[in-house]
Structures are given as structure tokens and as C-alpha cells.
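Missing here is one protein chain; the remaining ones are kept as they sit in the complex.
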Amino acid sequence: MKLTLKIWRQKSPADKGGFQTYQVEANEHMSFLEMLDVLNEELVRRKEEPVAFEHDCREGICGTCSMVIDGQPHGPQAATTACQLHMRHYREGETIVIEPFRARAFPVIKDLVVDRSAFDRIIQAGGYISVNTGQAPDGNSLPVEKDKASLAFEAAACIGCGACVAACPNASAMLFVSAKVSHLGLLPQGEVEADARALQMVRQMDAEGFGRCSNVTACEAECPKQISVENIARLNRAYYRAAIQSDKVV
Amino acid sequence: MVNNLLLQAPIKLSTMSWFSRFLTSSIGQKLVMSLTGLFLILFLIVHLAGNLQLLYQDGGAAFNLYARFMTTNPLIKTTSYLLYFFILLHTWQGLLLWRMNRSARGRQDYAVKRTKAVGTSAVLSTRMGWLGIVIFVFLVIHLYQFWLQMKLGVLPQVDVPGSDEPVDDLYTAVYNVYKNPAFVLFYVMAMVVVGLHLWHGFASAFQTLGLNHRKYTPAIRFVGRAYAILVPLLFAIIPIYFYFFL
Partner (left out) sequence: MKLNGKIPPGPLADKWTRYKAECAIVAPHNKRKLDIIVVGTGLAGASAAASLAELGYNVKAFTFHDSPRRAHSIAAQGGINAAKNYANDGDSVYRLFYDTIKGGDYRAREANVHRLAEVSVDIIDQCVAQGVPFAREYGGLLETRSFGGVQVSRTFYARGQTGQQLLIGAYQALSRQIHYGRVEMYNRHEMLDVVLIDGKARGIIARNLVTGKLERFGAHAVVLATGGYGNVFYLSTNAMNCNVTAAWRAVRKGALMANPCYTQIHPTCIPVSGDYQSKLTLMSESLRNDGRVWVPRLTEDVMAIREGRKKPTEIPEQDRDYYLERRYPAFGNLVPRDVASRAAKVACDEGHGVSRSGLAVYLDFASAIERYGRSKAHAMGLDQPDRETITRLGEAVVNEKYGNLFEMYEKITGDNPYKTPMMIFPAVHYTMGGLWVDYNLETNIPGLFALGEANFSDHGANRLGASALMQGLADGYFVLPYTIGTFLAGEIKSPSIDTSREEFRQAESEVQERIDRLLNIRGSQSVESFHRRLGLAMWDYCGMARHADGLAKARTIIRELREEFYRDVFVPGTAQEYNPELEKAQRVADFLELGELMVVDALQRKESCGGHFREEYQTPDGEALRNDQDFTYVAAWEWTNTDIEPVLHKEDLVFENVELKTRSYA
């Protein structure tokens, strides 16, 4: 199938950037990124600069891919990363617009590549359980209710791709932060530090320049791991408890 | 780039009190929106209950009495100042968030926008700012037309059964406004906007409070939608009734 691609090209963070149009010949068995590989191969053949886009595992788990396809992070399919999107969902002659994730906290590095290190810094602020290697008691010493463990798992399924931020009209990182606060807070091992964790992670999130959540729920709709906004409500609760009930510094 | 040293956004704990820091944090700001919003939602019920007296066919006696009660009772008066404050706070905080959220997108917006939502309406939830502004403008006009006239004491007085002295005739003021088709249309449209604002706002306020529960959230959503339809509808019936049936 013949496709027209309108792709955001931006040489460097300081460059203004703009759209460029390309034609590409794809087939319906290809994945979306394989289609871009074909384009890049062709650009290299023409001695032009290939489109920079990030990708790694190509099976939807590493969270590296970061593009907005026709207005949707990771493209039109639900619960799918860009690398898992297949061309069988497109038709001959279609035009596809590809842009980078857009958020002030995710500055563009080049073309479709953005800097998501803000997420790392949020985790560094408190997204962990403080246990040194070797200190742990036996794994079965603390039973965890199966349903609760499942909830924790579902929150922990976050791949840190940033689609929630890209999808949110406010570029808010609440789903990402709430997924981590929920994952750890739901487990008895993580409950101990729950107050400090909520306060520190929210403080870092605010400092990074993400927008404020207005419960649009676009994050859940676009999350490739379908992480629920229930987690955001849980974060709100955790934050109120920490700010109001605990004696921790807000 | 040394990830942890150079790029780290500096976090300075401001000298504000813990309470101010809490209320100015991203979640705190949302809490302000949620609590003021819920207060305004409650107020709508009270306001509606009073206004429905306009539909009594008693020449406005009950309504005028009620209007006097509302403007003279000290408890109500105190509450009303709180209400004005919350309206302004909700508006101010909303505008602040709106500006902040627009700048959070960065210098370049998407060429193609397609916002989806789960359990609410993306069209409405992304336009709460615009809807809010329309409601604020409506409020200014609405207050000018009725509240200010009451306050200035320029309304003619009328005798009503149940009161020893004459009371301000707000009923006639309402009647005059609602006989003007342009204002009827304006009030009905305004109620549509209020409904749309509530459609997202009602359930959103509970989500912000942290009340999201697999057992109760469906009920909250249902009540919120019913509220967003019924309350503005009942408000809108009043000008329509006046225009067509009186």
C-alpha cells in the first residue's frame, strides 16, 4: 500500500522544526515501526537524513517508543504501543501525521525523540521501597491478599513511556505518578513509606513543569497498559493523608 | 548529561506554611476546585428550591417573601458572602490552572488533536475553562439584573400576605426580564452551559477528592449526570414558563 506520511522534523532542541511529507510503500503485515524502517532505509539510500525515532524492544514492554500518530500517542489502537501497531489497520492512500510527544517537561531532542528524564527524577524522589540488599525477610513472611497483589501489579505494569502526559490536554503526569504510588502503596512492604513517597513524588512532579490533572481521563484512554484513573484517586487520597494527617513536611 | 545533578529541577521549599504549600500543590489546587465546586453544586439546589416558587400562581407573593428572607437573615447573609468568595475562588483558581495547563504543553501544540476519555466526555472535560467563562459572564449579568437591584433598593415595593410591611417586588423584575425573548434565550442557553459544566464537573469533583471506588463510582456518575440534566432543566423552565404562559 502507498501511504503519505507527514512527519515532524526538528534538527535539534533549539531548532524550530516543521512537518515534512514523505511517500512510503508498505504492506499490511508490517508493524508501524517497520514501515518507518522502510522509509529510513529509502532516505539513507537517497543520502538524506533518516527520521530519528526511539524504539528498542519492539514488543510493547520497554516503553521507549514515543510518537503521536494522527493525534493519538502510540496510534489509534487501544492498549497498543507504537511498535505493536500494525499496518493492517491502515488503507491504501491514507495520510498519516506523526509528531513527537509534546510537553514542556519532555523537550524534543530530535525529530520524534523527546527527553523523558523528568520521569526518572520523579521516581528518584521517592518511587521505591527503602530496602538495602540483604536486609529482606523471607518472601513468604508477609502474605499479600491476591486481589490486592493484582491491583498492585496492574499499577506496576506502567512502562514509563509517557503516553499519559502526551495524551493529556494539560500534559499532566498524574497517571504515571499515581501508578507508582499505587503499586508500592498497595503492598504491605511499601505502606511504611507511603506518606513520604506521595509528598516527595508530587513535589518533584510539580517542579518538573507538568500540567495539573483535570480528570479528562485521556491518559487512561491512551495508556498502552490500560492503567486506570482509579490510581489517580488513590494518589489524591494518599496525598491528602500525607499532607493533612501525617506530620511530614508538605 | 549527568541525569541527577544537572537536569534536576531545583526544588526549593517555599517559606509558606504547610497549609499554603498543600493548597498550592498540584493536588491541592485541584482540591480547591473540587471543594468550591461541590459547594456551588449544593448552592444550586438551594437556589433552585427558592426559584421554583416563581411557578406558584400567587402573583409572586411567596417568591418575594423568600427573596426578603434571603437578603435579611444574618445566617444566610454570612453564607452568601462565603458563596461569593467561593465563586471568585473557583473562577480564579480555574483561570490559573487553565493558564498553567496551556503552558505545560510547551511551545508547540499538536497539529492533529484527538482526545479520548473513559467514563466522561473528552469534549466537555477539555473545555471546562471556556464553559466556566461563559458561566461567569452569565453570573455577572444575572447578578446585575436581580441581585444588584435588590441590594440597591431601587425595586418598587409591594404588600404581600404574611408580611406586615411591604417588600421589594423582585417578582415583577423577574417577570419583566422573562418577557423579553432575547433574555429568555440567554437564560436557557446559560443553563445548557451550566449543565455541560456539571456533566464533567460533578463526577470530577469526587475523583479529585479521591472518591473513586468500583462499587460507588457508577452511582456517583449516574447522580452527576442526572443532576447535570435536571437542575439546569428546572431552572430553564422558569423563563420559558414566564414567556409563554404568563
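Letters A and B mark the chains in the order given here, with residues in each chain numbered from 1 onward.
Keep in mind that, in the parts below, a residue touches a chain if its C-beta (ideal position, glycine included) is under 8 Å from a C-beta of that chain, and two chains touch if they have at least 3 such contacts.
Since the model is a prediction, treat every value here as computed from it, not as a measurement.
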Residue in contact with the excluded chain [from A:G17, A:G127 or A:G209]: A:G127
Absent-chain interface as seen on chain A, which is shown: 11-12, 27, 29-31, 34, 37-38, 41, 44-45, 47-50, 52, 54-64, 77, 79-80, 84, 86, 88, 109-110, 113, 115-117, 119-120, 123-140, 142-146, 149-150, 152-153, 156-157, 159-160, 183-184, 187, 189-190
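Assume only the chains that are shown with their structure count from here on.
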CA centroid of chain A to CA centroid of chain B, Å: 35
Contacting residues of chain A [partner chain B, same complex]: 6, 8, 17, 19, 68, 70-72, 97, 99, 102-107, 117-118, 120-121, 124, 167, 169-172, 174, 202-218, 220-222, 229-230, 232-237, 239-240, 243-244, 249-250
Touching residues on chain B, where the partner in the complex is chain A: 1, 3-4, 7-11, 13, 18-19, 21-22, 25-31, 97, 100-101, 103-120, 122, 125-126, 128, 200, 203-204, 207-212, 214
